[in-house]
Every structure is written in C-alpha cells, then in structure tokens.
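In this view, the complex is presented without one of its protein chains, the others remaining in place.
Up next, chain A:
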Amino acid sequence: MKRYSAFAIAREAFRHHTGWERAWRSPQPKAEYDVVIVGAGGHGLATAYYLAKNHGITNVAVVEKGWLGGGNTGRNTTIIRSNYLQPSSMAIFEKSRGLYEDLSQDLNYNIMFSPRGVMMLAQTEHELRAWKRTAHANRIAGIESEMVTPQQIQEMIPIIQTAGPRYPVLGGLWQARGGSARHDAVAWGYARAASNMGVDIIQQCEVIGVDRDASGVTGIQTTKGAIRTKKLCIVVAGNSGVLADMAGFKLPVESVALQALVSEPIKPALDCVVMANTVHGYMSQSDKGEMVIGGGADSFNNYTQRGSFHHLEETVRALIETFPMVSRLKMLRHWGGIVDMTGDRSPIIGTTPVPGVFINCGWGTGGFKAIPGSGWATAEMLADGAPRALAAPFALDRFTQGRMIDESVAAAVAH
C-alpha cells in the first residue's frame, strides 16, 4: 500500500495522478476463510481490521451485498460522543471515541475526526437532573464531560436561542472531546487498511444461506458461490433479523426507518454538535457547510430506506425553535436508513445459539460513534471465541436474563 501524504499528492500532481493505486483490492472469494464477516459497513470493516491488526488473523473475508459503507455507515449524522450513563455503555463508547482520536494516523486515511464538542441541552428540570447524573457517572468513569450554564451555552453557540419561549435552555452536558467525523472515510479507511493486510472485501456478494451441521456453522452460500468457514460474524444492522433467520435463530430486534436531512451549505455558523432531546432535534454543521440534522424513527417496522414525512416536520420545528436562523435555510435532501432497535436500545455483541455464529447488531440510532470500539471488541470475541470485558455485558442472553442496559435516561431520542 502506498502511503498517503501531502508529499504523495505533490508527486502525483506532476504526473496527472496516474500513480494512485486502488484503495482496496477487488478479489473473488476463496473457498474457505478462518473468519467470514457478513456486512462491509463500518462495524464489519473495523472488526476485520482489528482481527488482522490486533490478532494477526488475516484469512478473513468481508462479504457485502451492495457496496461497502453503503448502509447506515454512509447515511448517519456522524455524531461521536461517549457521555453515556451505564458503565458498560461508557466503557465501549469511550474506547471507541479514544480510537477515533488517532484513527486517521492509524489508518493513514484522513477520517476527519473533529473533536469540536457535543452539547446536550437540558430543557426541563427533569432533563437537567438526568444530565447531572450522567455527568457524575462520566467523571467517575474518567470520561471528560461537564455541566454548563445557559450563559456558557449562549457564548459557545451564538446562533442558539436559550431563552425559550417554549422550552428555555436550563443547562447542558458538554463533552469537549466529542464531535464528528467523515462517515464515508471511516468505512473507506478501514477497508483500505484491512485489504492491505490481506482481508478480502467482496462487494456485490449477497448471502443467501447459512450452512451448518450438528457442530455448528460450516459456511455460507452467496451470490458468488459457497464459502466455507467455522466462524461467521453477522454485522448487518437493519438486516440482522434476516441473516439470523438464515442461520437459524431469532433476534430481539426490530428494524425501523430513521431519517436525516441536510440544508444547503452555508458559511460556518455552528461549531459543535447540539442535541436538544426535549424538542427532538439535533444538528451539526459539516465541513462542507451543510447543516446535518437528525430526525426521528418511525414507530412501525419496515425495510424501505425512507420514512414518514411528519418526522421531518417535528425535527425541523425543533431546530427552528432551538436555532431560529434555520428557518431561512433550505432543506436540500432528506433520506432514511434502517436501524436495528433492541428492547433496551443497547447493542448486541455476542455468541448466538448456533456454534460458530457471532453477532454484532442492535446499534439502533447510534452506531456510527461506536464503530472503532465495536470492531475492537468484536475482533476480540472472534479471536478468542468468547467476548472479553468490553463486549460481555452486551451478550444476547441479557434479554432472557433481564440484564438490560437501558440508556433511556441518557438518550431519550435518537442519538
């Protein structure tokens, strides 16, 4: 792999950029792999990367029915934060956020992690108390977050309206090292680095069956033929239920459409990510200048990557209430993705009832921020055959045990 650098760009500039290599190989599937990962989204690619990098397991295939990074990785609002409430959530999200800090250098790919801060507004007394509780939990877990006053918020975010009239801002939970990153680049960076270490990323390859015998999984059937493996990891977000069904087990997961929208680009007006849960809106400004706005999830299950228009109304109203200037911006585009929601809104990382089949799913509305940590923890599990501390609390059996990890306090809406 030729390294990327300013020097490399300068060199290529003088030969019309003819020397750039493919970012990742485009191999045909081999007959057998040590590990097959289904789903070349951020989580699947990160898993493959850390399998190769941390555990030296490189005989790995990532199979993808479409194009890599084309699911929720490529259609989310790119918020990165770790100021969760429950210890197991804080652990994996902070691991993830920490990995994001160095990810550009680690991958030699500028994923543009930008810790410009995440502000979570409190607009009711109840929310204020909840954030205070989270701030205490964060501090004890070593996560830097702090409560800030409405005056501080107004100074940090000049376009915000803190004085109501309907829901005045009472305070905020500020995570200075939260922020955003370029979502496509995360997928591409992991793909390039994993491919370079020998991982086969096989796009346009849909899984159509899972082969198993009495001892467990033996391989998969795909539109590009059969692939044998003893370790199969399903990392397919909204389609998790479909793949689990093929493998022969059920998941406590519902798939619903979650929406997002962007404005036309404008000159810089908002530096950090702002989340206003009481009014149901969140917004950041991309480096391109577009206001990136997250919407709500439909309350019914479906697989269309669209969503109901009324969620946009609700979201845009909330944003105008919070940032009055938004009223004179225009919506450029809105879209949807299929998110996999669990009963406690926390992910599932673990073994399954089928020996050799592992699952990583259930990230719901907040998976992007978890990509590095999730990949890290899933790679550990695949290498060992069992989860280590980061993943263990997120086992599938927590639903039968009643061991829920409910973040409803810290994430009343899409996060």
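The criterion applied here is as follows: a residue touches a chain if its C-beta (ideal position, glycine included) is under 8 Å from a C-beta of that chain, and two chains touch if they have at least 3 such contacts; residues count from 1.
Note that in this section contacts and distances are computed from a predicted model.
Participant: From the list "M42 family peptidase", "Glutamyl-tRNA(Gln) amidotransferase subunit A", "(2Fe-2S)-binding protein" or "Sarcosine oxidase subunit alpha", give the UniProt name belonging to the chain omitted from this structure.
Facilitator: Hidden chain identified via UniProt as "Sarcosine oxidase subunit alpha".
Participant: Which of these touches the unseen chain: A:Lys30, A:His136 or A:Lys250?
Facilitator: A:His136
Participant: Going by the touch rule given at the top, which residues of chain A touch the chain that is not shown?
Facilitator: 4-6, 8-10, 12-14, 16-18, 20-24, 26, 66-70, 74, 87, 91, 101-102, 104-105, 108-116, 123-126, 128-130, 132-137, 139-142, 159, 161, 165-167, 182, 184-185, 188-189, 203, 263-269, 278-279, 285, 287-289, 304-306, 308-309, 312-313, 316-317, 319-321, 324-335, 343-344, 389, 392, 398, 400-404, 406, 408-409
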